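Down below is the structure, laid out as structure tokens.
Removed from the display is one protein chain of the complex; every other protein chain stays in position.
Going in written order, the chains are labelled A and B, and every chain counts its residues from 1.
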Amino acid sequence: MNVVTSNAPRVRRMTLRRRRQVAGFLFALPAIALVVGFIGVPIGQAVYYSFTQWNGLTSTWIGASTWTQAFHNSNLWTALQNNALLLLAVPFALGLPLVIAVLLHQRVAGWRIFRSIYFLPTAISWVVLGLVAERFFAYQGTLNSIIHALGFSHVNTNMLGYESTALSALGITFVFTMIGTNTMLFLTGLATLDPSLEEAARIDGAGRWRIFRSITLPHLSRFIQLAFVMTVIALFSALFSLIFVMTGGGPGYATTTMEFLIYQTGFNQGDFGTAALYGLILFVLTGIVGVVQLRLIGSNE
Amino acid sequence: MTSLLTPPRASDSPDEPTRPPRATRSKLGRWALFFAMIVIAVIMLYPFWVMIVTSLKSEAQFLAGQGFSWLSWKNLSATIPIGQEVLSSTIVCSASILVILLVGLPAGFAFSKLRFRTSTAVFLVIVSAMMVPLQAILMPEFVNVTKLGLTGGYWGAILVYAALGTPFSVFLFTTYFRGVPDELIEAGIVDGLGYFGALWRLVLPIAVPAIATVTVLQFIQIWDDLLVGLLFIQNTSERPITVGLAVLAAGRTTSIPELMAGSLISALPAMLVYLGFQRYLVKGLTMGIDR
Partner (left out) sequence: MAEITFDAVTKIFGDDVRAVDELSLHVADGEFMVLVGPSGCGKTTALRMLAGLEDITSGSLSIGGAVVNNVLPKDRDVAMVFQNYALYPHMSVEKNIGFALKIRGDSKSEIKRKVEEAAATLHLTDYLERRPKALSGGQRQRVAMGRAIVRSPRAFLMDEPLSNLDAQLRVEMRLEIARIQRILGVATVYVTHDQVEAMTMGDRVAVLRGGRLQQVDTPQDLYDHPINEFVAGFMGSPPMNLVRCHVRPGNDRVEVDFGDQTVELPWHYTSSHELPASGLDVVVGVRPEDVIITDASSPNTIKTRVERREALGAEILVHLTHLDSNADTASSDPGALRDISRRAPLVAKMGPRVHVAVGDVLSVQISPEHAHFFDATTGVTLRRR
């Protein structure tokens, strides 16, 4: 049992702590490289290119006037306005799942099966859900069938076809797509609620609504916050599939949100510089939500 | 957080508490509740119903609004190269997840157990990258990947997916390993392991539940995604299934029953993964606030 010291290579002289740190750094390096190379560097490039005229191959420095031009572009304001209007869907995307989670939490017969069914659409691509939604809202779609079945046979809607209603249809679809995830979050939250709290309140004579408001809802607040952040982020950055399939941003610019505007500006109009600039605006918008999210995570560690 | 950090037990699922069902509700109330549940179930199953029913019509039957046939299913492969596209999706998905795991696991180990000088700051930077939507950096990303010549095959998409999935996996693995006692790694080191040996022979097997969570979440994410596949895979013959469907749908010339048949096929793998590993999905989603 001889110790390896006499013929030890030079590396061995490093202190143990140093060696641990070197190992740690090397282990983290691929992740750092990937994130810096594919996320960090492009952010810097986006800043640079936002001041240029850029078609993807050649770029010419223009300066700050690219920004003033961009803010004079009505398409940007339309997109921002669409994003803002879609925020109105957020209360529904949180409220409906909350109700569903509370119903599931009552544990009626077969609740596990119901739970799986409610979550199932979560697995499906928003491309597919967009296709289905298009069928729902179409002229010969399910929505009109329902309206006719209710007796309004002369009413025919085509929500995706009109500027005034297309965004609402998109919002409704969005709410549907978020139900599974948010219900799952809330149900997990409810499961961590200590049942003896509710029982104690019931013994104290509190009614069902009272218990929900004073015990259940405060307990869920962390989960509601998380769901809120996730929902808003999805709203800003995950609608692309739905829009691409359902409306292509139209009619006109009625359903063009920021993320879709970036895609259109870059890939349909070939104006990479302006698209990069729009990207930065989206980056700032989600950054604000992201800070909230980080503080949420931070406050729990 | 602990629920994920302890080795999984049969009763450990956070969504299945031991509480007995409530017995205090009136019979009428229970039926009303049950009815409400059924109504919601019908709404949530609506997409599947549409896909199934529509795909079982020929285009003519669909336009006429009546009749059923297998015609759309029979013609499907002529319209959509479904086999090729499912294969592409599978390749991109598996390779991306593999990269995410290979990169995230050692990084999580490093940030939790082998901390180096700036590791906390680096960790925070990587985790905050979770908040950067691809659209925000889409243009430079696209140009970079194109210039590197990676949009020709699968590699461009794989690397972009991997980069987008890495921050979350680093966060999840780091949090997970923080719950693993330091002594476990130290025991291995005293037993004769180097750091790489500890990673491979101790950390990896202990991390199986976290690996499952990352895999399931990323599988659904990547399988269902459109944007990356659309832009970073240039050859139409290498298109993933979601891209194939979306492009045909956006073109508005394809028979809708056939599109629905394709949709159904595309939805199947993610649904199966989903139903099989629901537990890991819930854990991953609530990571960070579930304690």
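In this text, a contact is a pair of C-beta atoms (placed from the backbone, for glycine too) under 8 Å apart; a residue touches a chain by one contact, two chains touch by 3 or more.
Given the structure is predicted, the values throughout are model-derived calculations rather than measurements.
Among B:Leu202, B:Val216, B:Leu231 or B:Ala270, the one in contact with the hidden chain is B:Leu202. Only one residue in the set B:Gly188, B:Gly229 or B:Pro269 touches the chain that does not appear here, and it is B:Gly188. Check A:Met14, A:Leu217 or A:Val284 against the missing chain and you find that the one touching it is A:Met14. Residues of subunit A in touch with the missing chain: 1, 3-5, 8, 12-17, 19. Interface residues of subunit B facing the missing partner chain: 7, 181, 183-184, 186-194, 197, 201-202, 205-206, 208.
Please note the rule applied: only the chains that are shown with their structure count from here on.
Subunit A and subunit B have centres, each the mean of its CA atoms, that are 14 Å apart. Subunit A meets subunit B in the complex at residues 19-28, 30-32, 34-35, 37-43, 45-46, 49, 54, 56, 100, 103-104, 106-111, 114-132, 134-136, 140, 142, 176, 179-181, 184-185, 187-189, 191-192, 195, 222-223, 226, 233, 236-237, 240-241, 244-245, 248, 258-259, 262-263, 266-267, 272, 275-276, 279-280, 282-283, 286-287, 289-290, 293-294, 296-297, 300. Across the interface of their complex, subunit A is touched by residues 14-17, 19, 21-22, 25, 30, 33-34, 36-37, 40-41, 43-48, 50-51, 54, 65, 99, 102-104, 106-107, 109-111, 113-117, 119, 122, 125-144, 146, 159-160, 162-164, 166-167, 170, 195-196, 199, 220, 223-227, 230-231, 242, 245-246, 249-250, 256, 259-260, 263, 266-267, 270-271, 273-275, 278, 281-282, 285-286, 288-291 of subunit B.
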